[in-house]
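Just one protein chain is left out here, and the rest sit where they should.
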């Protein structure tokens, strides 16, 4: 109920604050007998890791995951997989200045009002550091899903947009640059823009697009738990996300039915794919694709006014080590959440077979 | 697991096919002692009802709800509220032509592949007729939420967009026209456009915007069950929805942090509201607002080619009584789903008090 | 959360008060393609029905179930199965005397304190009439489980006990008498005893034993959701139940390990079955067996003193049509709940295959 679990059959529960001793999680419901590739898991974490490039936060964390259970002789046992990621770089003294103040567009105010007080160090539980646990679980979900290919990439940084359908993009280029935009020319522009923004102590939003290939027909449950509804929830649960669209998305609302309908080929595939691989909430075997809008990070390295607990105006100056634009690091998180959604529906769907 | 339930503490389960004997639902977890206004409930259903105006489907259904339990002497008892809406106008013979064929961009194909067969009459369970049950539950949720005001309206029909922030709109005008757009001039344009689209046997998409006022601070759970994540899931679970954005939404992804941050007033309110009333997944007391994109209805009153179960090409002609544009009837459904989300978090939040 | 749902994958939600217009339920998660035997379902209801014999309550209810959804051309569709059982014999005037008073060992007092008020007619939601819905769902679960055989019988009425292991009993005799005790001699004694108790306006408790054969190895989840833990919860959720034991049960607590351990045969079966077909919470393929203790019904047709809402002593006299001993009618309810538990684990177990 308290919102720290995701998934029904393939269920992840996470815990941990930005500056506590450790983050961790439990994956309950992973089937037995999956041979795990631990290098792959660590590599996924490395893609999310702070300090990985010149355009992300310079906080240094090894983000090494240790597994405590659920794995024996390299394979999942069907029992819960407990894991821990230690926080090694907790500079708590950095955060004393926010103890009694509410930073604009952060969760400081709402946490204090909801819980009566809060662990203010580095944003506590509201820190995106929590998503490291999602990446661990997503890396295991990907291994359960085998042939299903989940690829996310940066398609927008501020006003700079990659205006190409995913079918015109070489998804193998995503990791070829630090922005994680598969179009090299656009990636260069985006990188320059992020550096410029950072030099002003400012931040900027962006968009991540995700494509999922080789999805079997039949994943998703009708009515409330439609496949795209769960994908939407999954994406909107990532820090800083403001919007989600799949298939034709918001643009689809401007179209006519006669243009939007996806005519069938005789093998059950469709000639167009405005449906985004999902019809009636259930995968139809075509590529699933969706986009996720991220707002600009709220922490600025600038002087600003805000209020404290007593409602008095206070002068603050952004400190800490933050991202000028979250989308490059958000790419593996988007993939991880998509993997969790698919793993769950993959298992639920076995009920019908 | 099978996706026919929504909500944790305030939980709705629905059942029913478009052309079966009846639809129905169970609300489990409604607190005791709420004096129900039954006229209000029926009126909400009437706002969603087919045949209510010249721009919606002409199927005739009284959509009268009968309560079976959970209410005594006009008040909720705390036990589950069972209710039934009979289908009185089941023209099953209308649908024999789709028995063995897959209509493009409908759920025919995916249901058949997932379940092995399907109740093909009127789309069966995939019909938006199911949402009548959501409106009943939403109407009760609204009465639980008392002062919280939930108002949705049409802000786009095809290319015609109402480009005004909700703060510049008189929300009392929503029901003044059959489009449910509170700007009279725009409503007239939209109505003409829908009629024109219908005259061609075509359909068109649209956008519904929703505003929620007087929300107490503290609703929503951090991490996976963020308030906007559940709102997003709720909206994406409505038939034909392709996208969801809240607060600054997709536009927010193009902004700078220095513009996007919502500075505090000394009373805890904010000077701007790009956050959309939610920070860190928790309501901050400002207006919550979001938009929902609907694709054009897939049923066209036109000739078209498609495939049958055996993969053979067949010629079809759209029949039946369908909506040229769903957004006018979607308005009460969007409100109902928002009410269900808020009712759930309202009850969960009592845990902390 | 409010306790009106049972099961995870095979999920039943029920609603309805003893004297409201109808009871009903929704089964969500029943797989598609099960050909239903509707006579079997109605027959199961008839086994639970009031008025079926001289030793049960004489309330007259046809208890006819009507299905609203989830079934097409005689087969389950995979969508939720909604059903309704009308209350036709609501003698509400019978119950005005308990409106303001609390009957001893009923739920009157606790419902009033929990909910602020209650539907006092016939016990409202606390009436065992609710179990009719469980029997409907159990009858469908039995059809999902095919070869798994679930047989319950009366093994005790007050002090009269059937002291034989289930392996010495002919389970085909259960329905041969109105007590539902498969030992004819004991059944006769029990029947006389119940009649004698009733003639005094008194009631008596009893025991139902249940045997489940042909259970595949592997049902049940370790740790919290052990197969016997869910069976125990299921049984304890039936009205008037005070205890549950499986396998060696309470007697097992007096035994030595050297006597209690079940030695293996080479085919994986065991020579003895003190484990009751479950080891580590998971079925091992041997017969599952358990017993359920029912207290005497609280409604006596006698004069007694009790208190009213204000705490004043009032004189009352039991009226209404009640059972002198619930166990004969409890037999199909015990079977139904066992079927629900097994159906759920049967589906969950598919995850591992």
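For clarity, chains are labelled A, B and C in written order, and residue numbers in each chain start from 1.
Heads up, the rule we're going with is that a residue touches a chain if its C-beta (ideal position, glycine included) is under 8 Å from a C-beta of that chain, and two chains touch if they have at least 3 such contacts.
Just so we're clear, the structure is a prediction, and the values are computed from it rather than from any experiment.
Visitor: From the list C:98, C:207, C:288 or C:339, pick the residue that touches the absent chain.
Guide: C:207
Visitor: In the full complex, which of A:16, A:122 or A:277 touches the chain missing from this view?
Guide: Counting the whole complex, the residue in contact with the absent chain is A:16.
Visitor: For the chain that's not shown, point to the residue among C:26, C:144, C:293 or C:331 touching it.
Guide: Of these options, the touching residue for the absent chain is C:293.
Visitor: In the complete assembly, which of C:60, C:114 or C:164 touches the absent chain?
Guide: Per the contact definition at the top, the residue touching the missing chain is C:114.
Visitor: Please identify, in ascending order, the residues of subunit C that touch the omitted chain?
Guide: 1-6, 8-9, 14, 102, 104-107, 109-111, 113-116, 125-126, 130, 156, 158-159, 197, 202-207, 217-218, 220-226, 228-230, 232-234, 236-237, 242-250, 252-258, 260-268, 270, 274-276, 279-284, 293-300, 302, 304-307, 311-313, 348-349, 351-352
Visitor: Using the document's contact rule, name the residues of subunit B that touch the chain not shown here.
Guide: Residues 1, 9, 29, 31-32, 78-79, 222, 347-348, 350-353 of subunit B touch the chain that is not shown.
Visitor: Touching residues of subunit A against the unshown chain: what are they?
Guide: For subunit A, the residues touching the absent chain are 1-5, 8-9, 11, 13-17, 20-26, 28-29, 32-33, 66-70, 72, 75, 77-82, 84, 114-119, 124-125.
Here is the rule we use: only the chains that are shown with their structure count from here on.
Visitor: Quick one: name the chains whose C-beta contact count is the highest of any pair.
Guide: Counting C-beta pairs in contact per chain pair, the top pair is A-B.
Visitor: Could the interface between the copies subunit A and subunit C be described as same, meaning over half of its residue numbers are common to both, or is it different?
Guide: same
Visitor: Taking CA centroids for every chain, report which one is farthest away from subunit A.
Guide: The most remote chain is C.
Visitor: Taking the mean of the CA coordinates per chain, how far is subunit A from subunit B in Å?
Guide: Chain centroid spacing, subunit A to subunit B, equals 26 Å.
Visitor: Rounded to a whole Å, what is the gap between the Cα centroids of subunit B and subunit C?
Guide: The computed centroid separation for subunit B versus subunit C comes out at 39 Å.
Visitor: Express in whole angstrom the distance between the two chain centres, defined as the mean CA positions of subunit A and subunit C.
Guide: That gives a centre separation of 46 Å.
Visitor: In subunit C, what residues contact two or more other chains?
Guide: Subunit C, residues with two or more chain partners: 1, 9, 29, 32, 78-79.
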